[in-house]
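Questions regarding the structure given below will be posed in turn.
As you look at this complex, bear in mind that one protein chain is not there, while each of the others sits in place.
Up next is subunit A:
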(Lines give C-alpha, C1' and ligand atoms only; values in the text may rest on other atoms or scores of the structure.)
Protein backbone atom coordinates (compact mmCIF):
# COMPACT_ATOMS: atom_id res chain seq x y z
CA UNK A 1 0.00 0.00 0.00
CA UNK A 2 2.84 2.30 0.94
CA UNK A 3 4.45 1.90 -2.41
CA UNK A 4 1.20 2.43 -4.25
CA UNK A 5 0.62 5.66 -2.37
CA UNK A 6 3.97 6.95 -3.52
CA UNK A 7 2.97 6.10 -7.08
CA UNK A 8 -0.39 7.76 -6.63
CA UNK A 9 1.47 10.88 -5.58
CA UNK A 10 3.64 10.82 -8.66
CA UNK A 11 0.70 10.69 -11.00
CA UNK A 12 -0.99 13.52 -9.18
CA UNK A 13 2.06 15.78 -9.23
CA UNK A 14 1.96 17.44 -12.57
CA UNK A 15 3.40 20.90 -13.02
CA UNK A 16 1.02 23.81 -13.42
CA UNK A 17 1.34 24.93 -17.02
CA UNK A 18 0.10 28.49 -16.86
CA UNK A 19 2.45 29.58 -14.11
CA UNK A 20 4.50 32.12 -16.04
CA UNK A 21 4.60 35.83 -15.30
CA UNK A 22 4.44 38.56 -17.91
CA UNK A 23 6.64 41.55 -17.07
CA UNK A 24 4.57 44.63 -17.87
CA UNK A 25 4.60 48.22 -16.86
CA UNK A 26 1.61 48.58 -14.56
CA UNK A 27 -0.50 51.30 -13.14
CA UNK A 28 -1.55 50.34 -9.64
CA UNK A 29 -2.67 51.81 -6.36
CA UNK A 30 -0.84 51.49 -3.03
CA UNK A 31 -1.53 48.45 -0.92
CA UNK A 32 -4.46 48.47 1.43
CA UNK A 33 -8.07 49.49 1.45
CA UNK A 34 -9.69 52.76 2.43
CA UNK A 35 -12.34 55.12 1.09
CA UNK A 36 -9.53 56.97 -0.67
CA UNK A 37 -8.42 53.86 -2.52
CA UNK A 38 -11.99 53.28 -3.65
CA UNK A 39 -12.29 56.86 -4.83
CA UNK A 40 -9.04 56.46 -6.78
CA UNK A 41 -10.26 53.26 -8.44
CA UNK A 42 -13.56 54.87 -9.34
CA UNK A 43 -11.81 57.96 -10.69
CA UNK A 44 -9.34 55.94 -12.76
CA UNK A 45 -12.32 54.25 -14.32
CA UNK A 46 -14.13 57.57 -14.86
CA UNK A 47 -17.25 56.22 -13.28
CA UNK A 48 -20.52 58.06 -12.85
CA UNK A 49 -21.46 59.17 -9.36
CA UNK A 50 -23.96 56.36 -8.71
CA UNK A 51 -21.18 53.81 -9.07
CA UNK A 52 -18.90 55.49 -6.56
CA UNK A 53 -21.81 55.87 -4.15
CA UNK A 54 -22.55 52.17 -4.43
CA UNK A 55 -18.93 51.22 -3.84
CA UNK A 56 -18.69 53.41 -0.77
CA UNK A 57 -21.91 52.01 0.69
CA UNK A 58 -20.52 48.55 0.19
CA UNK A 59 -17.22 49.48 1.78
CA UNK A 60 -18.89 50.98 4.85
CA UNK A 61 -21.00 47.88 5.20
CA UNK A 62 -17.96 45.66 4.77
CA UNK A 63 -16.26 47.34 7.72
CA UNK A 64 -19.05 45.98 9.93
CA UNK A 65 -18.66 42.41 8.70
CA UNK A 66 -16.34 39.59 9.69
CA UNK A 67 -14.77 36.95 7.52
CA UNK A 68 -16.91 33.79 7.45
CA UNK A 69 -15.42 30.60 8.88
CA UNK A 70 -18.17 28.06 8.51
CA UNK A 71 -16.70 26.34 5.44
CA UNK A 72 -14.50 23.27 5.84
CA UNK A 73 -11.45 25.17 4.64
CA UNK A 74 -8.46 26.35 6.61
CA UNK A 75 -6.13 29.20 5.85
CA UNK A 76 -3.98 31.65 7.79
CA UNK A 77 -5.63 35.04 8.43
CA UNK A 78 -5.82 37.25 5.35
CA UNK A 79 -4.40 40.74 5.80
CA UNK A 80 -6.78 42.84 3.76
CA UNK A 81 -4.51 45.86 4.11
CA UNK A 82 -1.65 43.99 2.42
CA UNK A 83 -3.44 43.55 -0.89
CA UNK A 84 -3.16 45.76 -3.97
CA UNK A 85 -6.72 46.40 -5.03
CA UNK A 86 -6.05 47.75 -8.48
CA UNK A 87 -3.44 46.92 -11.07
CA UNK A 88 -3.67 47.57 -14.78
CA UNK A 89 -1.22 47.32 -17.65
CA UNK A 90 -0.05 50.95 -18.01
CA UNK A 91 -1.81 53.22 -20.40
CA UNK A 92 -4.82 50.99 -20.58
CA UNK A 93 -6.61 52.12 -17.47
CA UNK A 94 -9.77 52.76 -19.39
CA UNK A 95 -9.27 49.78 -21.64
CA UNK A 96 -8.08 49.79 -25.23
CA UNK A 97 -10.63 50.68 -27.86
CA UNK A 98 -9.57 48.00 -30.30
CA UNK A 99 -7.22 45.07 -30.54
CA UNK A 100 -4.69 47.21 -32.36
CA UNK A 101 -4.22 49.20 -29.16
CA UNK A 102 -3.51 46.18 -27.02
CA UNK A 103 0.07 45.78 -25.82
CA UNK A 104 1.63 43.03 -28.00
CA UNK A 105 3.16 41.54 -24.85
CA UNK A 106 -0.34 41.00 -23.55
CA UNK A 107 -1.52 39.40 -26.76
CA UNK A 108 1.44 37.05 -26.52
CA UNK A 109 0.45 36.16 -22.97
CA UNK A 110 -3.00 35.14 -24.05
CA UNK A 111 -1.58 33.21 -26.95
CA UNK A 112 0.64 31.30 -24.54
CA UNK A 113 -2.48 30.49 -22.59
CA UNK A 114 -4.17 29.24 -25.69
CA UNK A 115 -6.62 32.13 -25.86
CA UNK A 116 -6.01 33.88 -29.16
CA UNK A 117 -7.56 37.33 -29.17
CA UNK A 118 -7.07 38.05 -32.84
CA UNK A 119 -10.52 37.60 -34.21
CA UNK A 120 -9.37 35.92 -37.39
CA UNK A 121 -7.65 33.22 -35.37
CA UNK A 122 -10.52 32.62 -33.06
CA UNK A 123 -12.35 29.38 -32.97
CA UNK A 124 -15.48 29.98 -34.89
CA UNK A 125 -18.29 30.96 -32.65
CA UNK A 126 -16.55 32.15 -29.51
CA UNK A 127 -16.35 35.81 -28.60
CA UNK A 128 -13.79 36.54 -25.89
CA UNK A 129 -13.45 39.23 -23.26
CA UNK A 130 -10.00 39.02 -21.66
CA UNK A 131 -9.51 40.39 -18.17
CA UNK A 132 -5.90 40.89 -17.12
CA UNK A 133 -5.42 41.67 -13.45
CA UNK A 134 -7.86 44.49 -12.89
CA UNK A 135 -8.96 45.47 -16.36
CA UNK A 136 -10.52 44.05 -19.43
CA UNK A 137 -7.91 44.19 -22.20
CA UNK A 138 -9.82 43.02 -25.20
CA UNK A 139 -13.27 42.02 -26.28
CA UNK A 140 -13.66 40.36 -29.63
CA UNK A 141 -16.54 40.17 -32.07
CA UNK A 142 -18.15 43.22 -30.58
CA UNK A 143 -19.48 44.61 -33.84
CA UNK A 144 -20.90 41.37 -35.07
CA UNK A 145 -22.80 40.94 -31.82
CA UNK A 146 -23.81 44.57 -31.88
CA UNK A 147 -25.78 44.01 -35.08
CA UNK A 148 -28.11 41.77 -33.09
CA UNK A 149 -28.39 44.30 -30.29
CA UNK A 150 -26.24 42.17 -28.03
CA UNK A 151 -24.03 44.11 -25.69
CA UNK A 152 -20.87 42.26 -24.76
CA UNK A 153 -18.16 44.41 -23.28
CA UNK A 154 -16.03 45.01 -20.23
CA UNK A 155 -17.84 46.05 -17.11
CA UNK A 156 -16.12 49.44 -17.08
CA UNK A 157 -17.34 50.13 -20.56
CA UNK A 158 -20.86 49.14 -19.59
CA UNK A 159 -20.78 51.51 -16.64
CA UNK A 160 -19.82 54.35 -18.99
CA UNK A 161 -21.91 53.45 -22.03
CA UNK A 162 -24.94 51.70 -20.58
CA UNK A 163 -25.31 53.19 -17.11
CA UNK A 164 -29.09 52.65 -17.07
CA UNK A 165 -28.79 48.92 -17.54
CA UNK A 166 -26.01 48.68 -15.00
CA UNK A 167 -27.90 50.75 -12.46
CA UNK A 168 -31.05 48.71 -12.95
CA UNK A 169 -29.48 45.28 -12.59
CA UNK A 170 -26.23 45.66 -10.61
CA UNK A 171 -26.66 44.17 -7.16
CA UNK A 172 -30.17 43.04 -7.93
CA UNK A 173 -29.18 39.41 -7.49
CA UNK A 174 -26.19 39.72 -5.19
CA UNK A 175 -26.78 42.88 -3.15
CA UNK A 176 -23.73 44.71 -1.83
CA UNK A 177 -24.67 43.51 1.67
CA UNK A 178 -24.72 39.85 0.65
CA UNK A 179 -21.64 38.36 2.25
CA UNK A 180 -18.16 39.36 3.33
CA UNK A 181 -16.42 38.60 0.03
CA UNK A 182 -19.22 39.82 -2.22
CA UNK A 183 -19.37 43.05 -0.25
CA UNK A 184 -15.61 43.48 -0.55
CA UNK A 185 -15.96 42.91 -4.27
CA UNK A 186 -18.75 45.49 -4.50
CA UNK A 187 -16.45 48.07 -2.94
CA UNK A 188 -13.35 47.44 -5.01
CA UNK A 189 -14.26 45.50 -8.14
CA UNK A 190 -12.22 46.82 -11.01
CA UNK A 191 -13.58 45.14 -14.11
CA UNK A 192 -15.24 42.10 -15.52
CA UNK A 193 -17.66 41.34 -18.27
CA UNK A 194 -21.08 42.67 -19.05
CA UNK A 195 -23.57 41.07 -21.32
CA UNK A 196 -27.08 41.96 -22.37
CA UNK A 197 -29.14 39.89 -24.78
CA UNK A 198 -32.20 41.75 -26.07
CA UNK A 199 -35.69 40.20 -26.18
CA UNK A 200 -36.09 37.19 -28.46
CA UNK A 201 -32.45 37.05 -29.50
CA UNK A 202 -30.56 33.80 -29.45
CA UNK A 203 -26.89 34.68 -29.10
CA UNK A 204 -25.26 33.01 -32.13
CA UNK A 205 -21.90 32.33 -30.53
CA UNK A 206 -20.49 31.29 -27.19
CA UNK A 207 -19.50 34.32 -25.17
CA UNK A 208 -16.45 33.88 -23.07
CA UNK A 209 -14.39 35.72 -20.51
CA UNK A 210 -10.84 34.76 -19.84
CA UNK A 211 -9.46 35.92 -16.50
CA UNK A 212 -5.81 36.15 -15.66
CA UNK A 213 -4.11 37.35 -12.50
CA UNK A 214 -0.58 38.46 -13.37
CA UNK A 215 0.73 41.02 -10.90
CA UNK A 216 2.15 40.11 -7.50
CA UNK A 217 0.23 40.84 -4.27
CA UNK A 218 -2.79 41.73 -6.30
CA UNK A 219 -6.27 40.65 -5.64
CA UNK A 220 -8.58 40.18 -8.53
CA UNK A 221 -12.11 41.34 -7.97
CA UNK A 222 -14.08 41.09 -11.12
CA UNK A 223 -17.76 41.37 -11.54
CA UNK A 224 -19.83 39.79 -14.25
CA UNK A 225 -23.37 40.76 -15.03
CA UNK A 226 -25.42 38.91 -17.60
CA UNK A 227 -28.97 39.81 -18.50
CA UNK A 228 -31.06 37.68 -20.82
CA UNK A 229 -34.16 39.63 -21.69
CA UNK A 230 -37.50 37.99 -22.55
CA UNK A 231 -37.07 34.86 -24.65
CA UNK A 232 -33.33 35.39 -25.11
CA UNK A 233 -30.67 32.71 -24.97
CA UNK A 234 -26.97 32.89 -24.20
CA UNK A 235 -24.22 30.42 -23.46
CA UNK A 236 -21.35 31.90 -21.54
CA UNK A 237 -17.91 30.47 -20.75
CA UNK A 238 -15.37 31.53 -18.22
CA UNK A 239 -11.74 30.43 -17.87
CA UNK A 240 -9.08 31.42 -15.36
CA UNK A 241 -5.32 31.09 -14.78
CA UNK A 242 -2.59 32.79 -12.75
CA UNK A 243 1.23 32.67 -12.41
CA UNK A 244 2.87 30.43 -9.84
CA UNK A 245 3.72 32.35 -6.70
CA UNK A 246 4.73 31.38 -3.20
CA UNK A 247 2.27 33.72 -1.54
CA UNK A 248 -1.47 33.27 -1.66
CA UNK A 249 -3.53 35.64 -3.75
CA UNK A 250 -7.14 36.55 -3.22
CA UNK A 251 -9.72 36.32 -5.93
CA UNK A 252 -13.17 37.43 -4.85
CA UNK A 253 -15.46 37.68 -7.83
CA UNK A 254 -19.18 38.18 -8.14
CA UNK A 255 -21.33 36.92 -10.97
CA UNK A 256 -24.95 37.93 -11.34
CA UNK A 257 -27.27 36.39 -13.90
CA UNK A 258 -30.77 37.59 -14.66
CA UNK A 259 -33.13 35.58 -16.82
CA UNK A 260 -36.41 37.23 -17.71
CA UNK A 261 -39.50 35.52 -19.04
CA UNK A 262 -38.71 32.43 -21.09
CA UNK A 263 -35.01 33.32 -21.22
CA UNK A 264 -32.17 30.85 -20.85
CA UNK A 265 -28.65 31.36 -19.56
CA UNK A 266 -26.07 28.64 -19.62
CA UNK A 267 -22.95 29.55 -17.67
CA UNK A 268 -19.89 27.31 -17.83
CA UNK A 269 -16.67 27.72 -15.90
CA UNK A 270 -13.36 26.00 -16.21
CA UNK A 271 -11.44 27.29 -13.23
CA UNK A 272 -7.73 26.61 -13.26
CA UNK A 273 -6.23 29.25 -11.00
CA UNK A 274 -2.80 28.35 -9.67
CA UNK A 275 -3.43 25.70 -7.00
CA UNK A 276 -0.19 26.09 -5.04
CA UNK A 277 2.75 23.71 -5.18
CA UNK A 278 2.74 20.12 -4.03
CA UNK A 279 3.58 21.12 -0.47
CA UNK A 280 0.62 23.47 -0.35
CA UNK A 281 2.64 26.68 -0.74
CA UNK A 282 1.05 29.53 -2.64
CA UNK A 283 -2.06 29.39 -4.78
CA UNK A 284 -5.20 31.40 -5.26
CA UNK A 285 -7.93 31.82 -2.68
CA UNK A 286 -10.98 31.65 -4.89
CA UNK A 287 -13.83 33.09 -2.84
CA UNK A 288 -16.57 33.68 -5.30
CA UNK A 289 -20.27 34.52 -5.18
CA UNK A 290 -22.26 33.42 -8.19
CA UNK A 291 -25.99 33.63 -8.33
CA UNK A 292 -28.64 33.55 -10.97
CA UNK A 293 -32.16 34.87 -10.77
CA UNK A 294 -34.88 33.20 -12.81
CA UNK A 295 -36.80 36.37 -12.38
CA UNK A 296 -39.79 35.59 -14.53
CA UNK A 297 -41.81 32.60 -15.62
CA UNK A 298 -40.43 29.75 -17.77
CA UNK A 299 -36.86 30.92 -17.51
CA UNK A 300 -33.87 28.67 -17.06
CA UNK A 301 -30.40 29.09 -15.64
CA UNK A 302 -27.81 26.37 -15.62
CA UNK A 303 -24.38 26.44 -14.05
CA UNK A 304 -21.69 24.03 -15.13
CA UNK A 305 -18.34 24.22 -13.43
CA UNK A 306 -15.09 22.32 -13.63
CA UNK A 307 -12.95 23.40 -10.73
CA UNK A 308 -9.41 22.08 -10.84
CA UNK A 309 -7.34 25.02 -9.67
CA UNK A 310 -7.01 27.34 -6.65
CA UNK A 311 -5.55 26.57 -3.24
CA UNK A 312 -9.00 27.13 -1.77
CA UNK A 313 -12.29 27.22 -3.61
CA UNK A 314 -15.32 28.63 -1.84
CA UNK A 315 -18.23 29.06 -4.17
CA UNK A 316 -21.88 28.13 -4.44
CA UNK A 317 -23.34 29.09 -7.82
CA UNK A 318 -27.01 29.35 -7.00
CA UNK A 319 -30.34 29.89 -8.65
CA UNK A 320 -33.30 31.78 -7.29
CA UNK A 321 -36.32 30.18 -8.93
CA UNK A 322 -38.69 33.09 -8.69
CA UNK A 323 -40.69 32.75 -11.90
CA UNK A 324 -43.27 29.99 -12.17
CA UNK A 325 -42.07 26.90 -14.05
CA UNK A 326 -38.50 28.14 -13.97
CA UNK A 327 -35.62 25.68 -14.03
CA UNK A 328 -32.28 25.74 -12.23
CA UNK A 329 -29.38 23.40 -12.86
CA UNK A 330 -25.99 22.93 -11.26
CA UNK A 331 -23.42 20.55 -12.69
CA UNK A 332 -20.07 20.45 -11.03
CA UNK A 333 -16.77 18.64 -11.11
CA UNK A 334 -14.40 19.76 -8.39
CA UNK A 335 -10.96 18.26 -8.13
CA UNK A 336 -8.60 18.80 -5.21
CA UNK A 337 -5.07 17.49 -5.27
CA UNK A 338 -1.99 17.96 -3.06
CA UNK A 339 -3.20 20.35 -0.33
CA UNK A 340 -6.04 21.98 -2.25
CA UNK A 341 -9.31 22.57 -0.46
CA UNK A 342 -12.71 23.02 -2.00
CA UNK A 343 -15.99 23.82 -0.31
CA UNK A 344 -18.41 24.16 -3.14
CA UNK A 345 -21.97 23.41 -4.07
CA UNK A 346 -25.08 25.32 -4.82
CA UNK A 347 -28.28 26.81 -3.52
CA UNK A 348 -31.58 26.25 -5.24
CA UNK A 349 -34.20 28.59 -3.84
CA UNK A 350 -37.65 27.60 -5.03
CA UNK A 351 -40.14 30.48 -4.82
CA UNK A 352 -42.31 30.06 -7.92
CA UNK A 353 -44.83 27.33 -8.62
CA UNK A 354 -43.73 24.17 -10.42
CA UNK A 355 -40.12 25.21 -10.31
CA UNK A 356 -37.58 22.49 -10.93
CA UNK A 357 -33.93 22.09 -10.05
CA UNK A 358 -31.25 19.50 -10.66
CA UNK A 359 -27.96 19.27 -8.83
CA UNK A 360 -25.21 16.97 -9.99
CA UNK A 361 -21.98 17.26 -8.08
CA UNK A 362 -18.86 15.20 -8.64
CA UNK A 363 -16.00 15.67 -6.19
CA UNK A 364 -12.58 14.14 -6.77
CA UNK A 365 -9.97 14.21 -4.03
CA UNK A 366 -6.35 13.14 -4.39
CA UNK A 367 -3.17 13.64 -2.39
CA UNK A 368 -4.08 15.56 0.78
CA UNK A 369 -6.93 17.29 -1.00
CA UNK A 370 -10.15 18.05 0.80
CA UNK A 371 -13.43 18.34 -1.04
CA UNK A 372 -16.75 19.33 0.42
CA UNK A 373 -20.11 19.55 -1.27
CA UNK A 374 -22.37 22.02 0.48
CA UNK A 375 -25.79 22.54 -0.97
CA UNK A 376 -29.07 24.07 0.03
CA UNK A 377 -32.41 23.18 -1.48
CA UNK A 378 -35.06 25.51 -0.17
CA UNK A 379 -38.69 25.24 -1.12
CA UNK A 380 -40.73 28.22 0.02
CA UNK A 381 -44.38 28.02 0.95
CA UNK A 382 -45.28 29.63 -2.35
CA UNK A 383 -43.49 27.00 -4.43
CA UNK A 384 -46.28 24.50 -4.97
CA UNK A 385 -45.25 21.53 -7.06
CA UNK A 386 -41.53 22.27 -6.78
CA UNK A 387 -39.15 19.46 -7.55
CA UNK A 388 -35.48 18.92 -6.89
CA UNK A 389 -33.15 16.08 -7.66
CA UNK A 390 -29.70 16.08 -6.13
CA UNK A 391 -26.89 13.67 -6.73
CA UNK A 392 -23.51 14.03 -5.03
CA UNK A 393 -20.74 11.62 -5.81
CA UNK A 394 -17.26 11.60 -4.38
CA UNK A 395 -14.25 9.82 -5.75
CA UNK A 396 -11.14 9.35 -3.65
CA UNK A 397 -7.63 8.65 -4.90
CA UNK A 398 -5.29 7.41 -2.23
CA UNK A 399 -5.92 7.36 1.49
CA UNK A 400 -4.94 10.82 2.71
CA UNK A 401 -7.63 12.86 1.00
CA UNK A 402 -11.06 13.73 2.30
CA UNK A 403 -14.58 14.15 0.99
CA UNK A 404 -17.54 15.67 2.82
CA UNK A 405 -21.15 16.20 1.90
CA UNK A 406 -23.37 18.78 3.60
CA UNK A 407 -26.83 18.79 2.09
CA UNK A 408 -29.29 21.25 3.62
CA UNK A 409 -32.93 20.78 2.73
CA UNK A 410 -35.72 23.10 3.83
CA UNK A 411 -39.18 22.38 2.53
CA UNK A 412 -42.14 24.56 3.45
CA UNK A 413 -44.60 23.32 0.86
CA UNK A 414 -46.10 19.83 1.20
CA UNK A 415 -46.50 19.33 -2.55
CA UNK A 416 -42.77 19.59 -3.15
CA UNK A 417 -40.65 16.61 -4.04
CA UNK A 418 -36.99 16.61 -3.09
CA UNK A 419 -34.63 13.73 -3.76
CA UNK A 420 -31.06 13.38 -2.65
CA UNK A 421 -28.59 10.67 -3.56
CA UNK A 422 -24.97 10.45 -2.56
CA UNK A 423 -22.12 8.03 -3.06
CA UNK A 424 -18.44 7.77 -2.24
CA UNK A 425 -16.03 5.51 -4.02
CA UNK A 426 -12.30 5.09 -4.17
CA UNK A 427 -10.02 4.34 -7.08
CA UNK A 428 -8.53 1.19 -5.71
CA UNK A 429 -5.33 -0.65 -6.39
CA UNK A 430 -7.42 -3.54 -7.65
CA UNK A 431 -9.14 -1.35 -10.26
CA UNK A 432 -5.80 -0.06 -11.49
CA UNK A 433 -4.30 -3.51 -11.65
CA UNK A 434 -7.36 -4.77 -13.46
CA UNK A 435 -6.94 -2.09 -16.14
CA UNK A 436 -3.18 -2.66 -16.32
CA UNK A 437 -3.71 -6.35 -16.83
CA UNK A 438 -5.72 -5.32 -19.88
CA UNK A 439 -2.79 -3.36 -21.29
CA UNK A 440 -3.93 0.05 -20.04
CA UNK A 441 -1.27 2.05 -18.16
CA UNK A 442 -2.03 3.19 -14.62
CA UNK A 443 -2.21 6.81 -15.74
CA UNK A 444 -4.62 6.02 -18.52
CA UNK A 445 -6.60 3.88 -16.11
CA UNK A 446 -6.97 6.79 -13.70
CA UNK A 447 -8.08 9.12 -16.43
CA UNK A 448 -10.47 6.46 -17.75
CA UNK A 449 -12.03 6.08 -14.33
CA UNK A 450 -12.09 9.81 -13.62
CA UNK A 451 -13.64 10.70 -16.95
CA UNK A 452 -16.20 7.97 -16.50
CA UNK A 453 -16.98 9.54 -13.15
CA UNK A 454 -17.31 13.03 -14.64
CA UNK A 455 -18.92 12.35 -17.97
CA UNK A 456 -22.44 13.40 -17.02
CA UNK A 457 -21.09 16.84 -16.14
CA UNK A 458 -18.78 17.12 -19.15
CA UNK A 459 -21.72 16.40 -21.39
CA UNK A 460 -23.15 19.74 -20.25
CA UNK A 461 -20.12 21.71 -21.43
CA UNK A 462 -19.87 23.21 -24.90
CA UNK A 463 -17.77 20.90 -27.07
CA UNK A 464 -14.50 22.86 -27.10
CA UNK A 465 -14.66 23.33 -23.37
CA UNK A 466 -15.42 19.68 -22.74
CA UNK A 467 -12.23 18.68 -24.52
CA UNK A 468 -10.30 21.28 -22.55
CA UNK A 469 -11.82 20.16 -19.26
CA UNK A 470 -11.01 16.55 -19.94
CA UNK A 471 -7.38 17.43 -20.70
CA UNK A 472 -7.16 19.62 -17.63
CA UNK A 473 -8.42 16.85 -15.43
CA UNK A 474 -5.82 14.52 -16.90
CA UNK A 475 -3.06 17.06 -16.29
CA UNK A 476 -4.25 17.82 -12.78
CA UNK A 477 -4.08 14.15 -11.90
CA UNK A 478 -0.96 13.22 -13.81
CA UNK A 479 1.72 11.86 -11.53
CA UNK A 480 -0.78 10.42 -9.08
CA UNK A 481 0.10 6.88 -10.04
CA UNK A 482 3.28 5.56 -11.60
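FYI, contacts are C-beta pairs under 8 Å (C-beta built on N, C-alpha and C of every residue); 3 or more make two chains touch, one makes a residue touch a chain; residues count from 1.
Criterion: contacts and distances are computed from a predicted model.
Asks: If you had to name the missing chain as UniProt does, which of "NADH-quinone oxidoreductase subunit J", "Alpha-D-ribose 1-methylphosphonate 5-phosphate C-P lyase", "Peptide/nickel transport system permease protein" or "Fe-S cluster assembly ATPase SufC" would it be?
Replies: Looking only at the record, the undisplayed chain corresponds to "Fe-S cluster assembly ATPase SufC".
Asks: From the listed residues A:46, A:161 or A:425, report the one that touches the chain absent from this view.
Replies: In the complete complex, the chain left out is touched by residue A:425.
Asks: Contact with the hidden chain only, please: which subunit A residues?
Replies: 3-4, 425, 428-431, 433-442, 444, 448-449, 452-453, 455
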